[in-house]
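Beneath this line is the structure, given in structure tokens, with notes to follow.
Left out: one protein chain. Kept in place: all the others.
To keep things simple, chains are lettered A and B as they appear, and every chain counts its residues starting from 1.
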Amino acid sequence: MGRTFLVYRLAVRDLRHHAAQAVLLVVAIAAATATLTMALSMNGVTSQPYSATKAATDGPDVVAYLTSTGQAKALVHASGVASSSGPYPVVGATIRFDGRTAGVFAQGRGQEPAAVDRPDVTAGSWVRPGGVVLERTFAEALGAQVGDVVTLNGQRFTVAGIAVTAAQAPYPNLCYFTASSCPPWLTVPGGDWRNVGVIWMTEGGALGLASKANPLTTTYVLNLKLGNPADADAFAQQRFVPFPQPSGSSGFTPPYLGPVFSTWDGIASADALLVQDAQSVLEPGALLLALLAIASVTVLVGRRLSEYARRVGLLKAVGGTPGTVAAMFLAENLALALLAAVVGLVAGSLAAPLLTSPGAALVGAPGAPSLTAVTVAKVMGVALAVALAATLVPAIRAARTSTVAAINDVARPPRRRGALVRMSAGLPVPVLFGLRLVGRRPRRALLTAANIAVTVTGLVAVLSFHATVNSRLGTGGSMIAGGLSDPVVTRDEQMLTVITILLVVLAALNAIFTTWATVIDARRASALMRALGARDTQVGSGLVVAQVLAALPGAIAGVPLGIGLFAAVVKNGSVPPVSWLAAAVLGVLIAMAALTAIPARIGSRQPVAHVLQAEAA
Amino acid sequence: MQQEVVLAMLAKEPSQGYQLRARMNDALGPLGEALNAGQIYVTLGRLEKAGLVAVEETPEATGPADRDRKVYVLTAAGQQRVAEWLAEVSWPRPDLAEFHLKLIAAAAARLADPISIVDAQRRELLRRLRDAQRAQMAVPDGSDAALLLEGIVLRLQADLRWLEACEANWTIRRRKR
Partner (left out) sequence: MSGAGTALLRARGLRKDYGKGEALVRAVDEVDLDVATGETLAVMGPSGCGKSTLLHLLGGLDRPSAGELWLNDRRTDRLSERALAGLRQGEIGFVFQAFHLMDELTARENIELPALLAGRSPREARRRALALLDRVGLADRADHLPSALSGGQRQRVAIARALVNDPLVVLADEPTGNLDSAATLDVLRLFEHLHASGLTLVIVTHDERVAATADRLVSMRDGALVDETRLTGGGRRNFADLLRLED
């Protein structure tokens, strides 16, 4: 009982004594857990809000595309059908706005809310004469907002509102399952199956879109709700009408009259495509961040190590068992990790909506996506694992060191590297000092290199993504002709931006931690150099040189790693041009130098005597 | 000039006055130059009167002056006095020079192991230090007695340090032999 009380007391005191370091540790781990939370909630976002949308809009279980209203009667009265709405006329048209062109399937609707499929209006109002309501993802891609004027088949309409529906897949995946969601007799305006969006307007308005140039293709859409939604696939299978075969000697193929069916799970899968890409980007991103977090934690914890060794020795000398000592060491760091996990969970769940809205076709995104118990458990687990990974080895080592050695703080002396000393002798003072500093603590230099490598890997992966997008733009692959922005790409970019920002923040934090640790470690050496005649600018520059030298191999290694990582995630991606890569590497090194310069400057300002006396004490 | 020191110097072998003076100068180094040349003869005279030393006249006495011709030798009484003196332990006497010469004489004449002399002295001083400290702890801090006792303690400590140096030094000399 006394032992647990003691562990608690020592942990609290120590944290209070070193509050700044504790905060930094929490920040480092929180950044990683925030990303992870976003990734995991994205998982929830795709499956749940489709259901939420379906519930909110009274979405259909089966959507039937008909060639005549007569086909509706049989379906409406079929067994298993609980309710229905429609049939509504659907007209293909071309929309133009702000220089962009796309195809639309315009549904004619009435004012009254339908029994099945009541699109949820998220902005503006429902259909009215002269007005159109755009599907939300389509509106985002088109760049149109409520009040804007669009042209449909040459006629001008005002955007009356923006809505979401569960009856059709969001742009650009409306015709993902071509045969069932975009019936073959419906010509796709512009010929691009991806560049089609859903809009709603008055029946009169829809029928009025027909002209000599655009004869009306008679299509009707019927929304069905089944007694048992699970029967949707069976229902569709039963009523599936096969394509007609050429008959007779003339080889005449009668027209296909349908109906064709689209089921709710098909729509749900198409929905998921919107965020699948983003999620596949998120996981490697989270991994990179976790690596950086581990590195930060390692540096922060390592800084405290010699201090810890002394405390450990003391505790052992007054009767602490190795178990108690290790427990103490871990307790503090794990407590911080848990706190960081909570902070990360909150931050991540608050930030996740940024990725799923605005413009998401999925209802339920504004506000926090639901945090499941599983998500919370996973995030906590990761935070603890990160803390453990970085602190376990030092904890065990500290507990097993001979008490005497620990208490007298026989810190690992810097290694002597004769060759390095000789080689650097003739070089300018900053380079001389920098080289020798690197040689003193090779492991620290390695850690710096690793940090930078991870950062550059992330940056290069992002650059590769942009290069891929650019090249596809040129060949018209996944990019959409007509000038609309691809919502998938938009989301990917949002995701990558968030990750890049986090990467850069964490990398900057890392750079600051390692620099600060190096500066403190080199304090005595720096003071001695100054006492022997070096100027403080030379000494400061030496520290910068040391950090940049350590970072350089990491930055260079990050390039192939980043390209490799991207290639592993995205097939047939492009490699960024050399100029971009060079800019990334140089940028990182310059940033590193800048970040180093500040603590280096501060460190070299202290009067020499103070430093040497303090070290001797 | 402590009489016993001169006696001890004679313990090794009968010597003439100037030989004794030479031996002293060797032992004392630059400090020995301060010694008055005639002082040793005065001491030898006193010792002769006390019956501790006898004069051996030799017909072939060389040397410029009469007194230099004399050869001095320890009597039985003298030898006993030397033995007693070597075994004596006290404080604050003997002074540095005296103790130093005691050790050298004992080694030269092989009368006693200088190291055991040092150990005996050390033991004595430690006991005195213990008593002085006990007394110091018993009197009020800052009193006159406390101040005097502090002085005694510090001197004892200083002497003990020198004795350690003697021990280290003589141990090395012994190894060399």
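The rule is short, and it goes like this: a residue touches a chain if its C-beta (ideal position, glycine included) is under 8 Å from a C-beta of that chain, and two chains touch if they have at least 3 such contacts.
Treat the numbers as computed from the prediction; the structure is a model and nothing was measured.
Checked against the full complex, the candidates B:Leu52, B:Ala109 or B:Ala132 give a single residue touching the omitted chain, namely B:Ala132.
In the full complex, chain B touches the hidden chain at residues 90-93, 119, 122-123, 126-137, 148, 150, 152-153, 156-157, 160-161, 164, 168.
Counting over the whole complex, chain A has residues 1-3, 5-6, 9-10, 13-14, 16-17, 310-311, 313-324, 400, 402-404, 407 touching the chain that is not drawn.
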